[in-house]
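Here the complex is missing one protein chain, while the rest keep their positions.
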Amino acid sequence: MSDIETASGTVECPVCAQEVTLADVMQNEIVECEGCAGEFEVLTLNPFTLEELGEDDEDYGE
Amino acid sequence: SNRITVAIAGGSGYVGGELLRLLLDHPTFTVTQITSERHKGSFVHFTHPNLRQRTRLKFTGLDELEPVQLLFLCLPHGQAMQQIERFTGLAERIVDCSADFRLDDPDLYAEWYGKPHAAPQWLGRFVYGLPELNRDRIRGAQYVSGVGCNATAINLAILPVVQSGLMVADTDLICEVKVGSSEAGNKASDSSHHPVRSGAMRSFAPVGHRHTAEVLQLLAVNRTRARVHMSGTAIDNVRAALATVHLFVPPGTRERGIWKAFRTTWKSEPFVRVVKEAKGNYRYPEPKILAGSNWADVGFALDNSSQRLVCICAIDNLMKGAAGTAVQSANLMFGLDETTGLTFPGLHPI
Partner (left out) sequence: SNRITVAIAGGSGYVGGELLRLLLDHPTFTVTQITSERHKGSFVHFTHPNLRQRTRLKFTGLDELEPVQLLFLCLPHGQAMQQIERFTGLAERIVDCSADFRLDDPDLYAEWYGKPHAAPQWLGRFVYGLPELNRDRIRGAQYVSGVGCNATAINLAILPVVQSGLMVADTDLICEVKVGSSEAGNKASDSSHHPVRSGAMRSFAPVGHRHTAEVLQLLAVNRTRARVHMSGTAIDNVRAALATVHLFVPPGTRERGIWKAFRTTWKSEPFVRVVKEAKGNYRYPEPKILAGSNWADVGFALDNSSQRLVCICAIDNLMKGAAGTAVQSANLMFGLDETTGLTFPGLHPI
């Protein structure tokens, strides 16, 4: 098994301040925040830093 | 046995019917009597068809009411306060779902209901029955009021902002409520005639809505001064209330700060969920998926360019806006788990 670095722990969601629990995540993995359904890329592991992916804003027609 | 005897006075209306539906599956409360002057002597399920084969109770007259441990009053506004001495003589504990004992200030009552209160001495003995606001005072209380559905949707929408101090004094709260038809009760009228009511977007009480009083009361309890401006639009749904409250927050207020205020207020509440999601079909609170459930979903949106904050709350007007909250309070009054009999999650799709 290649030894890709993973990490576990919690981090505060950059958007909604919810405490997000991460289990064995790798760098650049996409994770989802339970509080606001936002999707984030894990930029660094120790400490965790998350970067928000583009929100697919709903098409309101008009 | 540890059963608690319950009576429902005024049980032929929608709120009375919802109470009976909930209590039939309640492990501790047992409904022994349910009154209706119009349907005296008739089986209850002929009025509440969803309860066929679930109960063989018949409606009795209000005058045949016997002593019980818990009495729910669902009488037309004005009747509870006329007969409160008699009711408190019959029941150890009372939840009054009408507007008679919601306000603790007789002047506020007279101002908004246009007539003096018939039993002002009793007002102070009732606790306003919104557990999210008054849980400690409701716990073990003898007399508790119900809540107004529109006021509850607004109160739950704004409570985080009120409690977090994000709101400067004398802020104007523009409160728009979109509501379903069951709010007006089960008495037919010209304007509830289906061809007229179907597909409606009917502006009602664009100004001077009575439920304003209960919002003012919540603000007073939180020692917050704000001006409440309500408008209503009746929509084609049957069960639904959606409050959209607009206010301006101080410069520098950021979305994270509002998220934290919402989390702080709601994190341990069993029946309030913060709904503001970046994807999916239900990104903001939506009443229809709450039909029949006791949940209130709350959310917000902040316009950073103008510092306008929009606070949103969706409920089922018959449940979190009336019967569900009444049972939630009753659970607290008898020291039971607050969620007992109230965990139905609503239907999806619906």
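Chains: A and B, in written order; residue numbering restarts at 1 for each.
FYI, a contact is a pair of C-beta atoms (placed from the backbone, for glycine too) under 8 Å apart; a residue touches a chain by one contact, two chains touch by 3 or more.
Keep in mind the model is a prediction, meaning the values are calculated, not measured.
From the options B:186, B:203, B:264 or B:343, the residue with contact to the unseen chain in the full assembly is B:203. Per the touch definition above, the residue from B:227, B:254 or B:267 contacting the chain not shown is B:227. Residue B:285 is the one among B:285, B:321 or B:341 that touches the chain not shown. Across B:90, B:221 or B:301, the residue that sits in touch with the chain not pictured is B:301. The chain omitted from view is touched by exactly one of B:92, B:105 or B:176, namely B:176. Along subunit B, the points of touch with the absent chain fall at residues 172, 174, 176, 178, 190-191, 193, 195-196, 199-204, 206-208, 227, 229, 231, 233, 235-237, 240, 242, 244, 246, 248, 281, 284-288, 299, 301-303, 305-306, 308, 310, 312, 314, 349-350.
Methods note: only the chains that are shown with their structure count from here on.
Once the centre of each chain is set as its mean CA position, subunit A and subunit B turn out to be 38 Å apart.
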